[in-house]
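The complex is shown incomplete by one protein chain, all other protein chains being positioned as in the whole.
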Amino acid sequence: MFKIEPDRSQYPAHNPDGSCDIDLSSGKYVKIWHGPNHPGITGNMSLELTICGDEVVEGRTRVGYLHRGFEKLMERRTFIQVFPIVCRVCVPEPDLNEYCYAAAIEELAGIEVPDYANWMRTLILEMGRFNSYMMYLGGQSGSLGMGVIGQWTTYVRDLMLDRFEELTGARVYHMFILPGGVRDVLPDGFAARMEETLKTAERYLDDVDKVMFQNAVFNKRTRGVGYIDPALFDSYGVTGPTARAGGATTDVRRDAPYLKYDELDFEPVTGTDSDIWARADVRRRDTRLSIDLIRQILVKMQKPGEYFAKIPNVLHWKIPYGETYIRGESSRGEYGYYLVTDGTGYPRRINVRGPSYTHAMALLERLIVNTNISDVGALMVSLHTYPPEIER
Amino acid sequence: MRDVLSPFTAWKHLFREPVTVLDPLNDRPGADRYRGFHQNDLEKCIGCGTCEVICQNAAIDMVPVSDPEDGDSGLRPMIDYGRCCWCALCVDVCMTGSLTMSNDYVWADANPDVFRFTPGVDPKPWNEEEKGYQRPGARVLASTERVHMGERTAKDRIDNFEEIVAGYTREEAMIEADRCVECGLCVATCPAHMDIPDYIKAIREQDYDKGLQLLYQTNPFSEVCGRVCTHNCETACAARHDGDPIAIRWLKRHITDEVPYERYVDLIGKPEAATGRKVAIVGSGPAGLTTAYDLARMGHKVVVYEARKSPGGMPRYGIPEYRLPYDMLDRDIDVIRAMGVEIVCNTRIGEDITMETLRADNDAVVLSIGLHLGRSTRIPGAESPDVDTAVPLLRKITDGEEVPVPEKLVVIGGGNVAMDIARSMARLQQVKHGKVGVTVTALESFDHFLADADEVRESREEGIEIFDARGPQEIVTFKSGKRKGRVKGLRTWLCDSIFDDQGRFNPHYDESDELVHPADMVIEAIGQAADVSILGKDLTEALEWTRGRIRVDVDGQTSEPWLWSAGDCVNGPDVVHAVADGHRVAQSINAMLAAKEEAAT
Amino acid sequence: MSKAKALSKMTTVGEVLEAAAEFDREAHSFYTDLIPRISKNIRYLVEDLARDELRHIRMLSKLAKNPEVAAHMQDEIKRPQADRKFTDAAHAPELGDNPDDQEVLLYALAREQIAIEEYSELAENTEPGLLHDTFQFLANEERKHKADLEALYYEIVHTAAAPLRHNRQH
Amino acid sequence: MKDEKYTPLPRRPIGLDREELKKRTVTAPDGQTFEVDPIRDYYCQDAPKAHQRSYIKIVEDFFNWCRAESLWILGYGTGCGAIEMRPLMTPRFDAYRYGIQWRPTPRQANLLMISGYLSVKTLKRAIRSYEQMQNPKYVVGLGSCTINGGMYWDSYNTIKKLDEYLPVDLYIAGCMPRPEALLAGFEDLKKIIKAGGGEGANKYAENFEWYKANQKSVIKDWDMPDYNW
Partner (left out) sequence: MRALYDRLKDRFQLGELTRQRPDLGFVTVGRDHLRALLVELKDVEGFTHLVLFTAVDWLEDGQFQLTYLLNNRATAQDLGVRLMIPREGASMDTIHDLWPTAETYQRELYEMFGIDFPGSPRVDEDFILEGWTDLPPNRRDFDTKEYSEATFAERAGRESHDPRDHMKQKLYPDGE
């Protein structure tokens, strides 16, 4: 592949300390707002861009439009009452919130979850990951003007939502993983219908490969753009597919297997180029991995068994002092819940560590400098950020 | 070149079948377990409000729909869809399983104030919808199983009168107390309106001192009630609809077990300053002593007159020691004594002292004489010397008097008294003959049985045979010979239904199903009556009666301004009812005395 | 002269009803006489019984005057009641000077039983028709009354069943 | 337990408008200096006016039919519910066949979907978007949050009753409402509009003071003109 980028590193002139002087009144620079009400932004967030011509010289991520004060609200809810609201932290992939919260509670309260429930949880997490990637693929192509791919992936995602609906009883916020287990067993004939959905998904993914990844426009606009130096990964807390696209092998599912991931056969998907294309490619292959994992899970899941552990009466459930951190691999990267309990019936503190928090803030602000304004959308989407998990 | 051409493969979708849902409004009902709008089975719902408590969105209000009754507050949940998040925790926690969700999900309106409704009451299109989210399986958000109460085995207990149940350990009590959802439905059902959710909470918080104080606020017979209370509260318990009711009685007992007895009086506190008013109480059962306790705490001078050797009334003379050890009863009575109550035993009204004297010497008199006469069936043969009623027999056993212990005996009756006498006699039989030979025949079938299920189970464990739905027809006696007139057995018919469709008593017999239960002795335990003869003819005439009982107003006052009556003799047999009665009467007397005081000054 | 014999000579419904009322009047005066002899606490029972007899008398005389009497009876005859009662096993007592509540009830129940038997017998011995219906009706009336007394007996004597009754209310 | 000892840390507010919206003196190329007050100069000062109905009923009905059959939604996802709008734009649910489509800017849209909860910060932007939309315009509130606060009823950062701040023409229950429910809601909205309802914009104009007062009572950082056209 070829690189067509001019060297933008000296424009505008940098001071020796790396900063640059931007004088808005000089008329050379224009400040524009990219969002929150803007077709090229993911969710309800905004970028405050200072541009010179079509070059971005400074970018600031502005968030808070979706701030509901989750961490405060959780502090005044009992442990079971927190359960319905955790999933709202991340709209496209809510299940990981439910899992992390449930697992944190179970660890501090010393509850052993039945095996079958763990399989169910694994299944749901993979289904959620698949959905999230479908959103991403649509968004990434959409950010480059390829609307039809979004139509396909949203349709495939909707098929998966149908599976979610029959399994969990809801489309988007499933609220299925309760502390202690899961709500129910698989419905009859679920595996067959799931297989059908997966087959359809694969067919559409083949089309996506051809239309998106083998598309000259897409290739030219993403190769070499939005490069993240792997040396920056730790400084900027880069995790998940974004890091794997740069050669890192970090994947919580493999590094610190939770639920049933140690019984599943898979290798983390990695890339090399660490640019937008590589990130899209990793996610595309990770989607196929998810499909594979769902198949594996449905095969390995035993017959329906106990799916809920014995828990104390939730109305006055108290958990002794303790703190813990539960992490899981989301479609965006490392997701985690930090939970502190103090012996009362309410959590002392819950802190949600969403990958977007690091990706969309400090990292994006750094990457965005010296890009072309028309690439901003694609760059932002390639970090796969969901604003609600930044501000919660 | 490939990269330029391959995107054109997208055109092939032109020839695929469209994925469009033709009529999305009707073609796509929610999935079978979809969580849509709420439904509520009003008949099943008991208005316990647990859904309201668990709702983290404050979306549920309990609104009055019908009149409250035992175990049903008459409230029903009203759901605000300006709050609901469809998490279905309310469905999961629902104590009866009445609250469910339909799979309907379309509701749009221009008026924001309409998104609020009471499922099951307000007509909604989804009310009859059968699909939707229902709790799979049992309740999981709180345990449905009662913590097993440790008890001695049948083998260990059959030859003695030692207490059977062990009482909960702290750990067990914590687990059991944890099951309570604090709905408070039980409080209205408890005649004494004990603060049940509060003292259960005290157990959860391991604050036994507070628990004991709560107990004594409403019930000075906590040791007794903790063991032998009829625990109507447990029949009102929300947990019983899907699982076992909370063991409220055992938890009460657990509090009394955990607090050292020496601390009781300190915790309860001292009575108020003496008022100089005097009250006499006839009968030292729970009603009388509760009245005495309350009045003494209000500072009045109280003397209780008891005909028998020891105070306690029915708990002592009607309840066998294996259910209620006399020490425990004494502990309760000693607390009452510590409040300054004087108890005069061996004093029978009408013989040792008359009602007139009491009236003259006191500001008020309370009659709480209980039901100490046994009822007989008066079927043929009932006059045989081998036929006795349960109450006097139990009294004799308590007092250690000699009672006849034949090898084979039959008890008529299906209530707890029948079980008490059957099991007491079984113990005596075991001691005397080395085996148990007791048969219980009850008119009621096991569907409508009177005695507690525990009593039935334990009786059977102890080798007692129980025949349900048997109507006694004749006590068969020897018609001739050396044993002429002595009991040979009991002849019964099957009673195949006891109530008619309207629930009215209307027994029907199957005469073809006749049994003769062989026995040397028949004990009748069908009912009890009050011994009102002690009142004397004049007082009997002066008093107003209602259906055979002394007429009292809501405060327990009789038609005579100086006389109150409380307990079983006015309300029928129930220990905690008697306690409640005692409180009421004490309040009423205190009000009267206060009015008197005011008039005097 | 037994009740049955007296009644069997009647030929019209009006006469039968009048005669039946006469028997009830007798019973009424019996209970009324009993009232002062009985202890006050259970006097209500006898008073109730006397009142019931009075109600019966009134009903019969009203019925006798009613031209649509036949239609009325048809309605009432359709509901046969179980006539074997659990108190039947008990002795019908001789009411002494100082009867207790159980004795009074048993006495009243025994009276009812006799009345039921007599009317039933008469009904059997008459041809189907208005007269037959009348006896059948009277027997049923007595059965209903007896059933009420049975329930009362269960309530008063079988006090152990109090909680059961309590629960049945719901 | 309130800790009174807290002294607020200094905060530096940000926003597109801070510097730009301040009054300043500008020198024109011809050397003339004049004062610029962006809020006065760039924005409309007049409160909105209620839209007059046509005098002839049949004409008005025709207008209403046209309005109802071309609901153009502003593509602004204010909250969770936005994720269920996306399937509507795809062939599966194909809202376009009902005359519904999504527009990127307020100028081209006549239907504002408030898709769930509104944080105070978003409320400010939603108001601005709404005011920039052209008449006739409609507001639809999705889910519990717009009706009575939803599951964020006790949050310090989300409003509870949307109709306090914007005139709402229709609410759709759900958390969040499914695409099918949205379609049903749109059908209802069409019926309302065809029946001559959907007068939210007029209501907003008529009760302008009241709405502004409500808006200003929760948006502490009021740095926008009172009316944005």
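Letters A, B, C and D mark the chains as written, and numbering starts fresh at 1 in each.
Rule of thumb we're sticking to: a residue touches a chain if its C-beta (ideal position, glycine included) is under 8 Å from a C-beta of that chain, and two chains touch if they have at least 3 such contacts.
Worth saying up front: this structure is predicted, and the values here are computed from it rather than measured.
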Touch list for the missing chain, restricted to displayed chains, reads A, B, D
Out of D:V120, D:V139, D:C175 or D:I193, the sole contact with the unshown chain comes from D:V120
Quick one: say which of A:Y261, A:Y357 or A:Y386 touches the chain that got left out. A:Y357
One chain is left out of this view; which of D:D61, D:D154 or D:E206 touches it in the full complex? D:D154
Just one of D:E164, D:E187, D:E206 or D:D226 touches the chain that is missing; which is it? D:E164
Pick out the residues on chain B that sit against the missing chain. 47-49, 52, 60-64, 67-68, 73-75, 80, 82, 112-113, 116, 183-185, 187-188, 193, 197, 554, 580, 583-584, 587
Absent chain, residues of chain A that touch it: 63-64, 67, 69, 71-73, 75-76, 107, 234-237, 239, 250, 255-256, 322-325, 327, 334, 336, 338, 340, 348-349, 351, 353, 357-358, 361-363, 366, 391
Kindly note down the residues of chain D that lie in touch with the hidden chain. 1-3, 5-15, 120-121, 124, 147-149, 153-161, 164, 214, 217-222
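Definition applied: only the chains that are shown with their structure count from here on.
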Which chain has its C-alpha centroid at the greatest distance from the C-alpha centroid of chain A? C
Comparison of A-D and B-C (more C-beta pairs in contact): B-C
Separation of the C-alpha centres, chain B versus chain C, in whole Å, is 38
Roughly how far is chain C from chain D, centre to centre by C-alpha average, rounded to an integer in Å? 82
Would you please write down the residue numbers of chain D that are in contact with two or more other chains? 91-92, 151, 154, 175, 178
Name, in rising order, each residue of chain B that touches chain A in their complex. 2-4, 6-7, 9-10, 13, 19, 30-35, 50, 53-54, 56-57, 85-89, 92-93, 133, 136, 140-143, 178-182, 201, 204
Would you pull the chain B residues touching chain D in the complex into a rising list? 18-21, 24-25, 28, 37, 56-59, 80-86, 105-112, 115
Contacts from chain A onto chain D in the complex sit at residues 24, 31, 33, 36-39, 43-44, 48, 60, 62, 64-69, 72-73, 76, 84-85, 88, 91-92, 150-151, 154-155, 157-158, 161, 171-173, 388
